[in-house]
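Shown here: the complex without one of its protein chains, the others still in place.
And then chain A:
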């Protein structure tokens, strides 16, 4: 904080200790999963999971990458929807938030209501599903994974909160110089909004990277299965093969050769690891970029 007061060292020490404990507790599950993925099968069945593997092994990762076709296709789909979705979504969000942040925009109130009403009220799952499949015909398309998440009111709220803090004099003086609104937006406002764009871009890209719900609803063609749906399928397939009375004997036999738990943990890491490594690079923007404001003027 930017307080000039001399902070009492002892209590800061206490706070630091508190946060270290909290952080350790939060990080523990991750460490555990990493450790399991690196534990050899024998050690696993002998000692169970441990925070530090009793016997190290990269076997699980070798198995994951042994037949990489499905996994790589999953990566391809996920990367594609993440990149396209994030760019489109950032643009749409900023283009919507900017007019809303302008007090002199005549339709400010109506537009605010139009956008944020959807946050409070919606048609629910079934009408949405029927719209996507029967009217827009988006079943089994990449668009079905990209479109639903494009414009979230909450993101508009964050963007507007940031734009509200940009001095209106910049806009006024640009207008005096004869700049049109489009130029002001693209050449002045957007560059000034880097922190908000970086923050939102990160949130949005994680949204797409982690997208499983729409995939569950709209995708059953193997070509368009994103990583997360792949993981869902493995999880439910394992349960089905292990528990269902409907599973044939041959299925049960297949279960024997099904990904072991350490392979599943390795897959979880392979699926979410890359994005987690990206996050720290965006960190510096985070606090500056997030301001949730009221909807009132």
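Just a few scattered comments:
What we mean here is this: a residue touches a chain if its C-beta (ideal position, glycine included) is under 8 Å from a C-beta of that chain, and two chains touch if they have at least 3 such contacts; residues count from 1.
Simple rule for what comes next: contacts and distances are computed from a predicted model.
Missing from the rendering is one chain, named in UniProt as "ABC transporter permease subunit" (options: "SpoIIE family protein phosphatase", "AAA+ ATPase domain-containing protein", "Fructose import ATP-binding protein FrcA" or "ABC transporter permease subunit"). Chain A residues in contact with the hidden partner, per the touch definition given at the top, are 1-5, 7-8, 11-12, 15-16, 18-19, 22-23, 26-27, 29-30, 32-33, 36, 44-45, 47-50, 92-93, 95-96, 98-100, 102, 105-107, 111, 114-116, 118-128, 130-131, 134-136, 147-148, 150-151, 180-182, 185, 206, 209-213, 228, 231-232, 235-236, 239, 261, 264-265, 267-268, 271-272, 275-276, 279-280, 283-284, 286-288, 290-292, 294-296.
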